[in-house]
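Take this structure, written in C-alpha coordinates, and hold onto it; I'll ask about it next.
The other protein chains are all here in position, but one chain of the complex has been omitted.
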Amino acid sequence: MGDNEEPQDFIRVSPEKLSADEVSQLVVSPSCGAVSLFIGTTRNNFEGKKVVSLEYEAYVPMAEIELKKILSDIRQKWPTVKHIAVHHRLGSVPVTEASVAIAVSSPHRNDSLDAVKYCINALKATVPIWKKEMYEEEGYTWKENTECFWRKKDDK
Amino acid sequence: MGDNEEPQDFIRVSPEKLSADEVSQLVVSPSCGAVSLFIGTTRNNFEGKKVVSLEYEAYVPMAEIELKKILSDIRQKWPTVKHIAVHHRLGSVPVTEASVAIAVSSPHRNDSLDAVKYCINALKATVPIWKKEMYEEEGYTWKENTECFWRKKDDK
Amino acid sequence: MTCEVLVLYFAKSSELAGIRSENLTVPQETTSKELWEKIASLHPRLRVIQDHVVLAIRQEYVTIGEEVIKLRPGDEVAVIPPISGG
Partner (left out) sequence: MTCEVLVLYFAKSSELAGIRSENLTVPQETTSKELWEKIASLHPRLRVIQDHVVLAIRQEYVTIGEEVIKLRPGDEVAVIPPISGG
(Lines give C-alpha, C1' and ligand atoms only; values in the text may rest on other atoms or scores of the structure.)
Protein backbone atom coordinates (compact mmCIF):
# COMPACT_ATOMS: atom_id res chain seq x y z
CA MET A 1 0.00 0.00 0.00
CA GLY A 2 2.94 2.40 0.24
CA ASP A 3 1.69 2.84 3.78
CA ASN A 4 4.90 1.90 5.55
CA GLU A 5 5.60 5.62 5.88
CA GLU A 6 6.41 6.42 9.50
CA PRO A 7 4.33 9.16 11.15
CA GLN A 8 6.38 12.36 11.30
CA ASP A 9 6.33 15.43 13.53
CA PHE A 10 7.42 18.81 12.18
CA ILE A 11 7.97 21.53 14.79
CA ARG A 12 9.38 24.98 14.07
CA VAL A 13 9.50 28.02 16.38
CA SER A 14 11.37 30.73 14.49
CA PRO A 15 11.03 34.16 12.84
CA GLU A 16 10.27 32.64 9.42
CA LYS A 17 7.05 33.62 7.67
CA LEU A 18 4.37 30.94 7.66
CA SER A 19 2.59 29.36 4.72
CA ALA A 20 -0.54 27.20 4.60
CA ASP A 21 0.87 25.36 1.57
CA GLU A 22 4.13 24.61 3.36
CA VAL A 23 2.57 22.93 6.41
CA SER A 24 -0.01 21.24 4.23
CA GLN A 25 2.68 19.78 1.95
CA LEU A 26 4.68 18.59 4.97
CA VAL A 27 1.84 16.41 6.22
CA VAL A 28 0.17 15.21 3.02
CA SER A 29 0.43 11.43 2.73
CA PRO A 30 -0.58 8.87 0.09
CA SER A 31 -2.40 6.87 2.77
CA CYS A 32 -4.44 9.85 4.01
CA GLY A 33 -7.60 11.40 2.62
CA ALA A 34 -7.66 14.40 4.94
CA VAL A 35 -5.49 17.35 5.89
CA SER A 36 -6.91 19.76 8.46
CA LEU A 37 -5.28 23.07 9.21
CA PHE A 38 -5.52 25.98 11.59
CA ILE A 39 -3.86 29.32 10.89
CA GLY A 40 -3.78 31.99 13.61
CA THR A 41 -3.50 35.51 12.18
CA THR A 42 -3.03 38.98 13.66
CA ARG A 43 -6.31 40.87 14.12
CA ASN A 44 -6.52 44.62 13.59
CA ASN A 45 -8.41 45.36 16.80
CA PHE A 46 -8.79 44.50 20.45
CA GLU A 47 -11.45 46.07 22.65
CA GLY A 48 -11.76 49.10 20.42
CA LYS A 49 -8.02 49.67 20.06
CA LYS A 50 -6.35 49.53 16.66
CA VAL A 51 -3.67 46.85 16.57
CA VAL A 52 -0.81 47.15 14.07
CA SER A 53 1.14 44.01 14.91
CA LEU A 54 1.81 41.33 17.47
CA GLU A 55 5.37 40.85 18.75
CA TYR A 56 6.18 37.27 19.70
CA GLU A 57 8.95 35.83 21.81
CA ALA A 58 9.52 32.29 23.04
CA TYR A 59 11.55 30.17 25.39
CA VAL A 60 12.46 28.25 22.24
CA PRO A 61 13.96 24.95 23.50
CA MET A 62 11.21 24.55 26.10
CA ALA A 63 8.53 25.55 23.57
CA GLU A 64 9.76 22.74 21.34
CA ILE A 65 9.63 20.29 24.25
CA GLU A 66 6.08 21.32 25.16
CA LEU A 67 5.00 21.05 21.52
CA LYS A 68 6.47 17.54 21.35
CA LYS A 69 4.39 16.61 24.41
CA ILE A 70 1.24 17.89 22.69
CA LEU A 71 2.02 15.92 19.53
CA SER A 72 2.62 12.82 21.62
CA ASP A 73 -0.76 13.35 23.34
CA ILE A 74 -2.42 13.69 19.93
CA ARG A 75 -0.94 10.37 18.83
CA GLN A 76 -2.33 8.73 21.97
CA LYS A 77 -5.80 10.21 21.47
CA TRP A 78 -5.99 9.77 17.68
CA PRO A 79 -3.79 6.80 16.75
CA THR A 80 -4.68 7.06 13.05
CA VAL A 81 -3.19 10.55 12.76
CA LYS A 82 -0.27 10.41 10.31
CA HIS A 83 1.88 13.54 10.12
CA ILE A 84 1.67 16.70 12.24
CA ALA A 85 3.28 20.08 11.53
CA VAL A 86 3.27 23.02 13.96
CA HIS A 87 5.03 26.21 12.88
CA HIS A 88 5.06 29.23 15.19
CA ARG A 89 6.46 32.55 14.06
CA LEU A 90 8.49 34.86 16.34
CA GLY A 91 9.15 38.60 16.18
CA SER A 92 6.75 41.08 14.63
CA VAL A 93 3.67 39.69 12.88
CA PRO A 94 1.67 42.39 11.05
CA VAL A 95 -2.13 42.37 10.69
CA THR A 96 -3.45 39.46 8.53
CA GLU A 97 -0.14 37.57 8.66
CA ALA A 98 0.07 34.20 10.39
CA SER A 99 1.62 33.62 13.81
CA VAL A 100 0.85 29.92 13.98
CA ALA A 101 0.14 27.26 11.34
CA ILE A 102 -0.90 23.74 12.28
CA ALA A 103 -1.54 20.88 9.83
CA VAL A 104 -2.53 17.29 10.57
CA SER A 105 -3.13 14.42 8.14
CA SER A 106 -5.26 11.34 8.77
CA PRO A 107 -6.91 8.65 6.63
CA HIS A 108 -10.39 9.97 7.54
CA ARG A 109 -11.34 13.54 8.26
CA ASN A 110 -12.71 13.54 11.80
CA ASP A 111 -9.40 12.56 13.37
CA SER A 112 -7.40 15.37 11.81
CA LEU A 113 -10.18 17.93 12.37
CA ASP A 114 -10.40 17.05 16.06
CA ALA A 115 -6.61 16.81 16.45
CA VAL A 116 -6.07 20.31 15.01
CA LYS A 117 -8.57 21.78 17.45
CA TYR A 118 -6.94 19.96 20.35
CA CYS A 119 -3.50 21.10 19.20
CA ILE A 120 -4.24 24.83 19.11
CA ASN A 121 -6.07 24.67 22.46
CA ALA A 122 -3.16 22.81 24.09
CA LEU A 123 -0.58 25.12 22.51
CA LYS A 124 -2.31 28.13 24.04
CA ALA A 125 -2.41 26.43 27.44
CA THR A 126 1.13 25.10 27.77
CA VAL A 127 3.71 26.32 25.24
CA PRO A 128 6.01 29.10 26.59
CA ILE A 129 5.45 31.73 23.90
CA TRP A 130 4.38 35.31 24.57
CA LYS A 131 2.97 38.13 22.50
CA LYS A 132 2.50 41.80 23.03
CA GLU A 133 -0.15 43.65 21.13
CA MET A 134 1.23 46.85 19.57
CA TYR A 135 -1.38 49.60 19.25
CA GLU A 136 -1.61 52.27 16.58
CA GLU A 137 -2.15 55.09 19.09
CA GLU A 138 0.62 54.16 21.48
CA GLY A 139 1.70 51.54 23.94
CA TYR A 140 1.19 47.80 24.03
CA THR A 141 -0.18 45.02 26.20
CA TRP A 142 1.35 41.67 27.09
CA LYS A 143 -1.43 39.22 26.28
CA GLU A 144 -2.46 36.30 28.49
CA ASN A 145 -4.25 33.28 27.06
CA THR A 146 -7.42 32.34 28.92
CA GLU A 147 -6.18 28.73 28.58
CA CYS A 148 -3.10 29.47 30.74
CA PHE A 149 -3.85 28.10 34.21
CA TRP A 150 -1.52 30.44 36.15
CA ARG A 151 -2.88 33.71 34.79
CA LYS A 152 -4.90 35.81 37.21
CA LYS A 153 -8.52 34.84 36.87
CA ASP A 154 -9.80 38.42 36.91
CA ASP A 155 -7.60 39.53 34.01
CA LYS A 156 -8.83 39.69 30.47
CA MET B 1 -11.49 49.25 12.65
CA GLY B 2 -11.32 48.45 8.94
CA ASP B 3 -14.05 46.00 9.84
CA ASN B 4 -16.65 47.28 7.42
CA GLU B 5 -15.58 44.50 5.10
CA GLU B 6 -18.62 42.53 3.96
CA PRO B 7 -18.52 38.76 4.51
CA GLN B 8 -17.73 37.05 1.20
CA ASP B 9 -18.40 33.60 -0.21
CA PHE B 10 -16.03 32.02 -2.72
CA ILE B 11 -17.31 28.93 -4.50
CA ARG B 12 -15.53 27.14 -7.34
CA VAL B 13 -16.34 23.76 -8.89
CA SER B 14 -13.91 23.30 -11.78
CA PRO B 15 -10.96 21.24 -13.05
CA GLU B 16 -8.40 23.69 -11.61
CA LYS B 17 -5.80 22.37 -9.18
CA LEU B 18 -6.36 23.37 -5.56
CA SER B 19 -4.05 25.21 -3.21
CA ALA B 20 -4.21 25.65 0.56
CA ASP B 21 -2.59 29.08 0.22
CA GLU B 22 -5.12 30.20 -2.36
CA VAL B 23 -8.22 29.45 -0.24
CA SER B 24 -6.45 30.71 2.87
CA GLN B 25 -5.61 34.03 1.19
CA LEU B 26 -9.17 34.38 -0.08
CA VAL B 27 -10.62 34.33 3.43
CA VAL B 28 -7.95 36.05 5.53
CA SER B 29 -9.32 39.25 7.05
CA PRO B 30 -7.86 42.07 9.16
CA SER B 31 -10.69 41.62 11.66
CA CYS B 32 -10.13 37.87 12.07
CA GLY B 33 -7.61 35.97 14.17
CA ALA B 34 -8.40 32.54 12.81
CA VAL B 35 -8.45 30.69 9.50
CA SER B 36 -9.45 27.03 9.61
CA LEU B 37 -9.05 24.76 6.61
CA PHE B 38 -9.90 21.31 5.43
CA ILE B 39 -8.22 19.69 2.42
CA GLY B 40 -9.53 16.39 1.07
CA THR B 41 -6.88 14.40 -0.78
CA THR B 42 -6.84 11.20 -2.83
CA ARG B 43 -5.79 8.13 -0.82
CA ASN B 44 -3.73 5.36 -2.36
CA ASN B 45 -5.87 2.52 -1.07
CA PHE B 46 -9.41 1.34 -0.41
CA GLU B 47 -10.18 -2.01 1.19
CA GLY B 48 -6.87 -3.45 0.10
CA LYS B 49 -7.07 -2.20 -3.48
CA LYS B 50 -4.44 0.19 -4.82
CA VAL B 51 -6.03 3.44 -5.97
CA VAL B 52 -4.25 5.54 -8.60
CA SER B 53 -6.70 8.44 -8.88
CA LEU B 54 -10.23 9.64 -8.28
CA GLU B 55 -12.27 10.91 -11.22
CA TYR B 56 -14.76 13.60 -10.28
CA GLU B 57 -17.79 14.93 -12.11
CA ALA B 58 -20.46 17.36 -10.98
CA TYR B 59 -23.83 18.80 -11.85
CA VAL B 60 -22.03 22.11 -11.72
CA PRO B 61 -24.81 24.75 -11.52
CA MET B 62 -26.72 22.72 -8.94
CA ALA B 63 -23.52 21.99 -6.98
CA GLU B 64 -22.97 25.73 -6.74
CA ILE B 65 -26.55 26.25 -5.53
CA GLU B 66 -26.20 23.53 -2.89
CA LEU B 67 -22.88 24.97 -1.74
CA LYS B 68 -24.50 28.42 -1.41
CA LYS B 69 -27.17 26.86 0.81
CA ILE B 70 -24.47 25.32 3.03
CA LEU B 71 -22.65 28.64 3.30
CA SER B 72 -25.90 30.36 4.18
CA ASP B 73 -26.53 27.73 6.90
CA ILE B 74 -23.03 28.35 8.26
CA ARG B 75 -23.74 32.07 8.50
CA GLN B 76 -26.92 31.32 10.46
CA LYS B 77 -25.16 28.95 12.84
CA TRP B 78 -21.93 30.96 13.28
CA PRO B 79 -22.80 34.63 12.71
CA THR B 80 -19.24 35.76 13.44
CA VAL B 81 -17.83 33.78 10.50
CA LYS B 82 -16.32 36.25 8.03
CA HIS B 83 -15.27 34.78 4.67
CA ILE B 84 -15.79 31.25 3.35
CA ALA B 85 -14.08 29.61 0.38
CA VAL B 86 -14.99 26.19 -1.02
CA HIS B 87 -13.08 24.93 -4.04
CA HIS B 88 -13.88 21.51 -5.50
CA ARG B 89 -11.79 20.01 -8.27
CA LEU B 90 -13.25 18.01 -11.18
CA GLY B 91 -11.68 15.45 -13.49
CA SER B 92 -8.80 13.21 -12.50
CA VAL B 93 -7.21 13.81 -9.08
CA PRO B 94 -4.05 11.70 -8.54
CA VAL B 95 -2.97 10.31 -5.15
CA THR B 96 -2.00 13.02 -2.60
CA GLU B 97 -3.58 15.83 -4.66
CA ALA B 98 -6.55 17.75 -3.31
CA SER B 99 -10.14 17.27 -4.47
CA VAL B 100 -11.67 19.77 -2.07
CA ALA B 101 -10.28 22.76 -0.17
CA ILE B 102 -12.37 24.65 2.38
CA ALA B 103 -11.26 27.75 4.30
CA VAL B 104 -13.21 29.81 6.84
CA SER B 105 -12.14 32.92 8.74
CA SER B 106 -13.55 34.16 12.04
CA PRO B 107 -12.45 36.56 14.78
CA HIS B 108 -12.00 33.66 17.24
CA ARG B 109 -10.95 30.15 16.42
CA ASN B 110 -13.82 27.94 17.57
CA ASP B 111 -16.30 29.36 15.07
CA SER B 112 -14.14 28.71 12.03
CA LEU B 113 -13.00 25.29 13.30
CA ASP B 114 -16.60 24.18 13.84
CA ALA B 115 -17.80 25.77 10.59
CA VAL B 116 -15.17 23.93 8.51
CA LYS B 117 -16.22 20.60 10.00
CA TYR B 118 -19.88 21.37 9.36
CA CYS B 119 -19.08 22.44 5.79
CA ILE B 120 -17.29 19.25 4.72
CA ASN B 121 -19.96 17.06 6.36
CA ALA B 122 -22.76 18.98 4.63
CA LEU B 123 -20.92 18.98 1.29
CA LYS B 124 -20.68 15.20 1.41
CA ALA B 125 -24.39 14.93 2.22
CA THR B 126 -25.95 17.30 -0.30
CA VAL B 127 -23.72 18.60 -3.11
CA PRO B 128 -24.22 16.75 -6.44
CA ILE B 129 -20.65 15.70 -7.14
CA TRP B 130 -19.53 12.13 -7.88
CA LYS B 131 -16.25 10.31 -7.90
CA LYS B 132 -15.11 6.99 -9.19
CA GLU B 133 -12.11 5.31 -7.67
CA MET B 134 -9.68 4.11 -10.35
CA TYR B 135 -7.73 1.00 -9.32
CA GLU B 136 -4.22 0.04 -10.31
CA GLU B 137 -5.17 -3.55 -11.17
CA GLU B 138 -8.23 -2.76 -13.24
CA GLY B 139 -11.71 -1.38 -13.00
CA TYR B 140 -13.24 1.28 -10.84
CA THR B 141 -16.03 1.89 -8.37
CA TRP B 142 -18.52 4.74 -8.19
CA LYS B 143 -18.25 5.85 -4.58
CA GLU B 144 -21.21 6.71 -2.34
CA ASN B 145 -20.83 8.98 0.68
CA THR B 146 -22.23 7.53 3.88
CA GLU B 147 -23.67 11.02 4.47
CA CYS B 148 -25.90 10.73 1.36
CA PHE B 149 -29.40 9.88 2.60
CA TRP B 150 -30.63 8.14 -0.56
CA ARG B 151 -27.82 5.64 -0.87
CA LYS B 152 -28.68 2.01 -0.11
CA LYS B 153 -28.06 1.43 3.59
CA ASP B 154 -26.36 -1.92 3.05
CA ASP B 155 -23.75 -0.54 0.62
CA LYS B 156 -20.32 0.45 1.72
CA MET C 1 -50.80 18.68 -21.65
CA THR C 2 -47.22 17.70 -22.25
CA CYS C 3 -43.96 19.59 -22.50
CA GLU C 4 -40.39 18.89 -23.49
CA VAL C 5 -37.82 18.82 -20.68
CA LEU C 6 -34.08 18.26 -20.66
CA VAL C 7 -33.12 15.10 -18.75
CA LEU C 8 -29.55 14.98 -17.43
CA TYR C 9 -27.70 11.83 -16.34
CA PHE C 10 -24.65 11.82 -14.09
CA ALA C 11 -22.02 9.34 -12.96
CA LYS C 12 -23.51 5.84 -12.65
CA SER C 13 -26.88 6.94 -14.09
CA SER C 14 -25.11 8.27 -17.16
CA GLU C 15 -23.19 5.03 -17.58
CA LEU C 16 -26.37 2.95 -17.22
CA ALA C 17 -28.43 5.12 -19.58
CA GLY C 18 -25.54 5.33 -22.01
CA ILE C 19 -26.09 9.06 -22.51
CA ARG C 20 -25.46 12.27 -20.61
CA SER C 21 -28.62 14.15 -21.61
CA GLU C 22 -31.71 13.98 -23.80
CA ASN C 23 -34.93 15.82 -24.45
CA LEU C 24 -38.08 14.03 -23.29
CA THR C 25 -41.73 14.85 -23.69
CA VAL C 26 -43.52 14.45 -20.37
CA PRO C 27 -46.83 15.46 -18.77
CA GLN C 28 -46.84 18.99 -17.36
CA GLU C 29 -48.33 17.63 -14.18
CA THR C 30 -47.07 14.33 -12.89
CA THR C 31 -45.59 12.67 -9.80
CA SER C 32 -41.87 12.11 -9.35
CA LYS C 33 -42.60 8.35 -9.37
CA GLU C 34 -44.36 8.56 -12.74
CA LEU C 35 -41.50 10.63 -14.08
CA TRP C 36 -38.96 8.09 -12.86
CA GLU C 37 -41.00 5.23 -14.41
CA LYS C 38 -41.01 7.03 -17.73
CA ILE C 39 -37.23 7.49 -17.62
CA ALA C 40 -36.56 3.95 -16.38
CA SER C 41 -38.80 2.43 -19.08
CA LEU C 42 -36.67 4.18 -21.70
CA HIS C 43 -33.42 3.02 -20.04
CA PRO C 44 -34.19 -0.26 -18.26
CA ARG C 45 -30.61 -0.61 -16.97
CA LEU C 46 -31.37 2.31 -14.62
CA ARG C 47 -33.54 -0.12 -12.59
CA VAL C 48 -30.43 -1.28 -10.74
CA ILE C 49 -30.27 2.08 -8.93
CA GLN C 50 -34.05 2.37 -8.49
CA ASP C 51 -33.91 2.10 -4.69
CA HIS C 52 -31.16 4.64 -4.29
CA VAL C 53 -31.74 7.43 -6.71
CA VAL C 54 -33.39 10.82 -6.44
CA LEU C 55 -34.32 13.37 -9.08
CA ALA C 56 -33.50 17.03 -9.28
CA ILE C 57 -36.17 19.21 -10.88
CA ARG C 58 -34.97 22.67 -11.82
CA GLN C 59 -31.86 21.93 -9.71
CA GLU C 60 -33.83 21.08 -6.55
CA TYR C 61 -33.82 17.57 -5.07
CA VAL C 62 -37.09 15.61 -5.30
CA THR C 63 -37.32 12.13 -3.85
CA ILE C 64 -39.20 9.55 -5.88
CA GLY C 65 -42.76 9.33 -4.58
CA GLU C 66 -46.28 10.64 -4.92
CA GLU C 67 -45.44 14.32 -4.75
CA VAL C 68 -47.03 16.21 -7.66
CA ILE C 69 -44.56 18.03 -9.87
CA LYS C 70 -45.39 20.79 -12.33
CA LEU C 71 -43.09 20.93 -15.31
CA ARG C 72 -42.59 23.66 -17.86
CA PRO C 73 -40.97 23.47 -21.30
CA GLY C 74 -37.19 23.47 -21.06
CA ASP C 75 -37.05 22.46 -17.38
CA GLU C 76 -34.02 20.48 -16.26
CA VAL C 77 -34.69 17.05 -14.75
CA ALA C 78 -31.59 15.28 -13.42
CA VAL C 79 -31.20 11.66 -12.40
CA ILE C 80 -29.05 11.76 -9.29
CA PRO C 81 -27.36 8.58 -8.05
CA PRO C 82 -25.80 8.62 -4.55
CA ILE C 83 -23.31 11.46 -4.36
CA SER C 84 -19.66 11.17 -3.43
CA GLY C 85 -18.13 14.63 -3.45
CA GLY C 86 -15.41 15.70 -1.07
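Miscellaneous remarks
Each chain carries a letter (A, B and C) given by its place in the written order, and its residues are counted from 1.
Note that in this section contacts are C-beta pairs under 8 Å (C-beta built on N, C-alpha and C of every residue); 3 or more make two chains touch, one makes a residue touch a chain.
In this text, all values refer to a predicted model and were calculated from it rather than measured experimentally.
In the whole complex the chain that is left out makes contact with A.
For subunit A, the residues touching the chain absent from view are 40, 56-59, 61-63, 65, 88, 99-100, 120, 123-132, 142-145, 148, 150-152, 155.
Convention: only the chains that are shown with their structure count from here on.
The geometric centre of subunit A is 48 Å away from that of subunit C, both derived from CA atoms.
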